[in-house]
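Starting off with a structure, shown below.
A single protein chain has been omitted from the complex, and every remaining protein chain is retained in its original position.
By written order: A and B. Residues from 1 in each chain.
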Amino acid sequence: MTFLNKTAASALALTLGAGAAMAADCPIKVGVLHSLSGTMAISETTLKDTMLMLVDDQNEKGGLLGCELEAVVVDPASDWPLFAEKARELLSVHDVDVIFGNWTSVSRKSVLPVIEELNGLLFYPVQYEGEESSKNVFYTGAAPNQQAIPATDYFLEELGVEKFALLGTDYVYPRTTNNILESYLKEKGIAESDIFVNYTPFGHSDWSKIVSDVVALGADGKKVGVISTINGDANIGFYKELAAAGISADDIPVVAFSVGEEELSGLDTSNLVGHLAAWNYFQSADTEANAAFIEKWKTLMGEERVTNDPMEAHYIGFNMWANAVTAAETTDVDAVRTAMYGQEFPNLTGGTAVMLPNHHLAKPVLIGEIQEDGQFDIISATDPVPGDAWTDFLPASAVLKSDWKDLGCGMYNTTTETCVQLKSNY
Amino acid sequence: MSKFLHACRILICGVFVLLAQAALAQDDTAPDPQPGQLGPLQTVLQQDAALIAKASRTTIGPIIDAIVASELPSVPHFLSAWQNKDVWQRAEDGLFFVATKADGKTYRLLDLDTGTEVGTAAKDELDQLKPNSGVRGLIATALVQFQLSDPNRDTRVEALVAIERRPGPDLLTPLRASIPAEPDAELKARKTRIERLLTMAYDADPAARIDAIEAMSTDLGVDVRAALNPLVATQRQVAQTLPEDINLARELTPGSEDLSRDAAYVMLVDAGLAPPHQSAAELKSQLSQHIDAGRVGGVPVAQLSNPEARVTAYAALAAAGVVPQLVTEADVDAALASHVFFESYAEKDPAVTAAANAALATIATRVGVNQALDLGLDAISLASIYFLAAIGLAITFGLMGVINMAHGEFIMMGAYTGYVVQQVIPNHTVSILVAIPLAFAVTFAAGVAMERLVIRHLYHRPLETLLATFGISIALQQLAKNIFGTQARPLTSPGWLDGALVMNDVLAISYIRIAIFVLALIFLGLFLFLMKRTRLGLETRAVTQNPRMAASMGINPGRVNMLTFGLGSGIAGIAGVAIGLYAKVTSELGADYIVQSFMTVVVGGVGNIWGALLGATMIGSLQKGIEWLNPSNTLAAQTYMIIFIIIFIQFRPRGIIALKGRAAGD
């Protein structure tokens, strides 16, 4: 009992300390909600470091509205309920003005109710499955039509793939993406029997049977392509087995949506040359802004570190937010949100990203081939594609539209012309 | 003087001939092309410069054809340079060059027609042509005719690969022409085989095609099936009466298993032969468009939450002629009855389709047998991995009765040892040879330390051993994260373990899996030898069976326990190297295997190495079997396997091989 009281007292002291800080307007607080421990730490620690770098940069430029920026870093430890708890802590205890964070849809769904309840502002930097629109979230990663659909088009048109193996880890992003792709492919005249779908658990390592199943798909004389939404570590075993089976990218090309420079650094890529990935950013993009960004990152973090797509998403998101705060002359969430619409900021890959009223960016889609050095050779780049919260390729979503600027609704049914709901679905 | 000039001319001519044949060669004596006058190939290319620069598979075909049709000697070299991403476009005038890196950011430009160097350019004045894989495929196909009789064997192989990837009717003639003169026996056989495949699909003479089909009907290659299947591809059609001029595959009855009633009606609607069926949503939207003073077709709007009321209202609207008539079930039946549904072959010749079907049937049986064998191999491979992971546990848990939850972390330590060794010794073969004993040493030491410090004090409290070793497990896992980071680390197998042992296109197993299997066998042998033939084995068995009696016979149980535990841990370390080679090295590597390993030992029967072997075999084959039954969901296989094990233990609580007598006591 004495112990319980003690904990309560120490917590009390903590809360009091935080309470004192929230009275002042300066500094402007930027919450960073990325896992620093647990399974997601691999990916998310990089983003935390990116955010710290961006905040430092902004402070060197003189901060915002005459205030210093202060990054508040918390660790949700790859534990989904903890994401909600930490988000609440950031908003109500630390009183942050904006949160940059999350990776994985389930962590976002965990945070959504809290952010909406407390009217926070979240920038989500990772590609995701769409089918969601929250007033309080800006999605700076790719929606399916900014990654999956263009990659599939590339398979259909450029590689002449006629038979598809959709391999994914069993969770929401691959499930929804594959659903969208299945319906898209059927629309493009691919028969249902020419689409092979397989889900494996996180960290799956025994790929021999699945790889031989994929090879066997070629038996009816159609060109086979693999669309991979395999996540994280499991990719290593998958690519190793692919290499062992001697599958060349010219025979069975594999396009991955979750494999970037960071993931390839754990692999010997000499047997994978020519396989593909689709992103909005590759480190190999040849622009001055990118060269400067990479140099800054490497001096800060070490020469062997690489940059990747979610980092660019945070780079664009943070700068847009900073510009919006300057434009709105306040960090008030509603004012900043209004100022965000139409914000433009140069991409690291060239061209300009635009924030749309549906809280998504218009960004170009790049397709890269894996090279021996673990980098990607960009072989295709589209014009900027506006992100679409609700996919056009599922009947239930095709009628929905998100427009927070004019319609003030994230789930607007265009046939009945009504707003289905104001909160997001989680 | 004139003689000298003549000699020069000959030399220059010679150089030109050389250039035309192998345009890569450079020679300073070759004259520069006249400025302002483009070479013939450059002229051809400039006509479609934009499309070539941003080549797309959908548009590039005719352009490649035009380039080949120009019949210029420099075409083959240009095409292969383009394929290898060596062609660059100069930004200022849009001309194409083969460019090679000079130094830093400048490139040496070589003229396409003559192969001479025409200057250098900085990288930002140039754009590299990056044909994608689809375009590269088309280029490769265009190159085939130049490569089939090339003196270089590799070039001929390239040509064959290109044909295999993109077979086409045009390739049959050049391929046939190249066969008689082929010097290499192996390539000749391959050429003949491809020729047969092309004959099946594209020869004008049906008899030749049927011959080729029958000749290949025992071949298991995916490419054979890939050639045969398009021949028997069918198309589903609907018509009022069965047409005469088709090669009919079969007729379909609506409502049967192959063609559901709904699907058949959809076919009718798509063919424009029947009005569409109104869906519930369409019904609703029609109703909402005809609301009239709070009523639709006389039905109050408030009642329309009832589906039957909606139908009534719609019927009223239809009767009034505002909306199309509702399609009833009777309408559907009538429409289906008045049409025939059938599948027809795209291939018009019934003899060819019959031969292809027969060949496919023969192949299918053989494929089935081989698939079963392949599944068996997969199962054995998985079993050997489980066995390898569990063998250390079979010693520590099976013989000594120590529950070591940190066993998985010993596996992980072994894998990380392999990674560290590879950082120090770059040669993969040597590093693996060093890593295996080193991994054993590291984990042996860790095991001995753990036994001395912790487990020794808990021999009579097995449940607490479980908890204490679990504590060690989480500490070790986090320690690995702190040292190596959470990112997966590469552990690359030596080159000679790359690739797979391919029996045929169905039956194959990667060398790394064979290596793991062999390793598992070696350990089985080693274990048996140690237990049955050595002093340590004798003493271990004695201590296992009756520690007090063993002690009174002069055996030091403490020492024996320590060594046995170290041995079990050491083997786990070696297993870690093997598992790291085939999968990945992360701090959670061990945790992935720990439950499975315990299952293996428990199912097999504690205290017996053969039990662990049987347990691993059973679990491995079971998992593969379930995966085979439910191929789209690997996760389900693991769930069902565990449930099966739980039930299995009901019937054999002591595992497959149960110890009898006193040693079986708890």
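Everything that follows uses one rule, which is that a residue touches a chain if its C-beta (ideal position, glycine included) is under 8 Å from a C-beta of that chain, and two chains touch if they have at least 3 such contacts.
Here is the rule we go by: contacts and distances are computed from a predicted model.
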Complex minus one chain; that chain's UniProt name from "Leucine/isoleucine/valine transporter permease subunit", "Sensor histidine kinase", "Beta-carotene 15,15'-monooxygenase" or "Winged helix family two component transcriptional regulator" is "Leucine/isoleucine/valine transporter permease subunit"
Selected residue (touches chain absent from view) among B:263, B:636 or B:658: B:636
Selected from B:235, B:260 or B:288 as touching the chain missing from the view: B:288
Determine which one of B:122, B:302, B:334 or B:501 touches the chain that has been left out. B:302
Full-complex contact with the absent chain, from B:334, B:629 or B:646: B:646
Those residues of chain A that touch the unshown chain are 1, 3-5, 7-8, 11-12, 14-16, 36-37, 73-75, 77, 79-81, 84-86, 88-89, 92-93, 105-106, 109-110, 112-114, 117, 129, 131-132, 170-172, 175-176, 178-179, 199, 201-202, 396-397, 413, 416, 418-421, 423, 425-426
Of the residues in chain B, which ones touch the absent chain? 280, 284, 287-288, 291, 296, 301-302, 304-307, 310, 403, 454, 457-458, 462-464, 466-468, 470-479, 481-482, 591, 595, 598-599, 602, 633, 635-636, 638-639, 642-643, 645-647, 649-651, 653, 666
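As a convention for this text, only the chains that are shown with their structure count from here on.
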Using the touch definition up top, name the residues of chain B that touch chain A in the complex. 56-58, 130, 132-137, 165, 222, 225-230, 233, 285, 374-375, 378, 381-382, 385, 481, 485-490, 492, 498-500, 502, 505-506, 508-513, 582-584, 586, 588, 592, 624, 627-628, 631-635, 638
Spell out the part of chain A that touches chain B in their complex, as residue ranges. 37, 39, 41-42, 45, 154, 157-160, 170, 196-201, 203-206, 208-210, 212-213, 215-216, 218-222, 233, 236-237, 240-241, 243-246, 249-251, 253, 262, 265-268, 271, 274, 369, 377-380, 415
